[in-house]
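Here is the structure we will look at, set down as structure tokens.
The complex appears here minus one protein chain, its other protein chains still in place.
Chain nomenclature is as follows: A and B, assigned in order of appearance, with residue numbering initiated at 1 for each chain independently.
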Amino acid sequence: MVAQDIALELPQGVRHALIGPNGAGKTTLINLITGMLRPDGGQILLGGHDITALRPEARVRQGLARTFQVNTLFPHLTALESVTLAVLERQSDSRTWWRSLPAYRGGIDEAYSILRSLRLAQVCHRLTRELAYGQQRLLEIALALATRPRVLLLDEPAAGVPKDESAELFSAISDLSSELTVLFIEHDMDVVFRFASRIIVMVGGRILVQGAPEEIARDERVREVYLGRGRHASA
Amino acid sequence: MAGFFGVLFDGFAYGMLLFLLSVGLSVTLGMMNFINLAHCSFGMLGGYVTVTLMERLGWPFLATLPAAFVAAAALSMVLERLLFRRAYRAGELDQCLLTIGVVFMSVASAAYIWGTVQQPVQLPDYFSGSLVFLGVNFAYYRLFLIATALAVTALLVAGLEWTRFGAQVRAAVDNQRMSRGLGIDVDRAFAITFALGSGLAGFGGSLAIAMVGLDPDFAFAYLIYVLIVVSVGGLASIGGSFAAAAVLGISDMAGKYYVPQLGSFLIYLVMVGVLMWRPAGLFGRR
Partner (left out) sequence: METAPPHLHLHAQTRWSSLEIAFWLSTLLPFALLPSYLQLANQIAVTALFALSLDLILGYAGIVSLGHAAFFGVGAYTAGILSKYLWGEPLSLLAIGALAAGVVGYATSWIIAYFRHLALIMITLGLGLLLYEAANSASWLTGGADGLQGVSIRPLFGVFPFDLYGRTAYAYSLLALFLAFLVARRVIYSPFGLALRGIRENPLRMPAIGAPSRAHIRKIYTIAAVMAGTAGALIAETTESVSLETLSFQRSADVLVILILGGAGRLYGGILGAIIYMVARDQFSGINPQYWYFWIGLLLVAVVMFLPNGILGGFAKFFPRKA
């Protein structure tokens, strides 16, 4: 049992943080929501529509995007090419094989402006594999943004990024549209309390508690999980 | 009816041969995900070792079998260390190309050293003839083949289940990263498994001469069969390889006996069909 009895609601525009010990099932939850894993039971609704039966790419088209905890990028494509690809896929222009790519000025410009908003404009013509790790994490987010999501799931967006850079990364996230619903998995409590207006705590495959940051901070069970000798804390 | 059981028996014997040739590849593929298309070259080597020892040095047939095993295992260790080890991280295509290159070289070398003719092998007298039971011919050699394969299967299963090395192999197949984390020397375990598997292929190659013949084409022709067994049976599954090899052997014999115009059509169809239904093989995971 990796994830069990999940009842979760993400109101629009709210920044949610999903926290919990390693192995609690947080990434599994994202995989279930995005369709990479099939649930044994239950429903997933996006904006009121049932998307449980939809394939992952169809869910993206409905406005559900995610990033990966481990960089899942296109090593030999440039940053600009990668984001342009995502934009063109969204517009279904990726089916065209007879027109040259540079002819899609609109798509390329949109990709460029996304990269610029994440401070990646100067390196947009560099191959992904040549980018610094922190820049790659930002590119992860750029790819997700290019799909024009309504709901954005970020799996440890600052994983492996040093403290000072991660602050910049999160401020870029908080600069995102206020209509965008964001859920991010995070381990750094400072970041969580600074950027999230709602916190969900997962332990052992279940949701332990969810609520406003102040409530969570005071919750006894959460303290036990993080500080105490609770049997839920994994090795 | 006797014809049917005869085909069943012969097919099963053939399947046992395929099992011996395939089981090594199945385990090493499952363990390291290394696509070694040169696996049947070791089988071919075993066959040629047997032929050479018998013809040049007058060794008795049974004595050449362990020699074939050792020769194939030894050569595989050399190749693994020098060449294959560097390709473990490479993509599937590169591994295919690298090992196909080795196959090409082995086939050409065999043709150069031994010529392209079929190698004759003179089986000892006690293998000639057959046991006749209920109207069906049970050739002694094929009975020997089946018995040997079953013994090998028992040894392999026992080894995997009850020895410490076997436990290491099982752990490495299951989760390589965690095994390393637990202190298991996965590389060493793999090198040994690779040698054992290749040795078994050599052993199988020796046994194969009397049943299907030996010429430089062996490395390629049986590669296809072995790949079918491995992909249908599932990676790292001894039971899967056994079942797939038996089914394949019987289907091929039956096909050639009852519908000879179709040739190998039937087994290719079975393979494609099984893989479409179960891409990880009948007994595979993932």
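The rule we apply is simple: a residue touches a chain if its C-beta (ideal position, glycine included) is under 8 Å from a C-beta of that chain, and two chains touch if they have at least 3 such contacts.
Bear in mind the structure is a predicted one, so any value in this text is a computation, not a measurement.
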Of B:Met105, B:Ala147 or B:Leu182, the residue in touch with the unshown chain: B:Met105
Of B:Leu8, B:Leu123 or B:Ala280, the residue in touch with the unshown chain: B:Ala280
Residue among B:Val70, B:Leu83, B:Ala171 or B:Ile192 touching the omitted chain: B:Leu83
Touching residues on subunit A - with respect to the absent chain: 34, 36, 55-57, 60-61, 65-66, 68, 72-77, 80-82, 84-86, 88-90, 93-102, 104-105, 107-109, 111-112, 121-122, 124-125, 143-144, 146-147
In subunit B, positions touching the absent partner: 29, 35, 83, 86-87, 90, 92-94, 96-98, 100-109, 111-112, 116, 216, 224, 227-228, 231, 235, 261-265, 268-269, 271-272, 275-276, 279-280
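We take it that only the chains that are shown with their structure count from here on.
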Centre-to-centre distance between subunit B and subunit A (centres being mean Cα positions), rounded to whole Å: 47
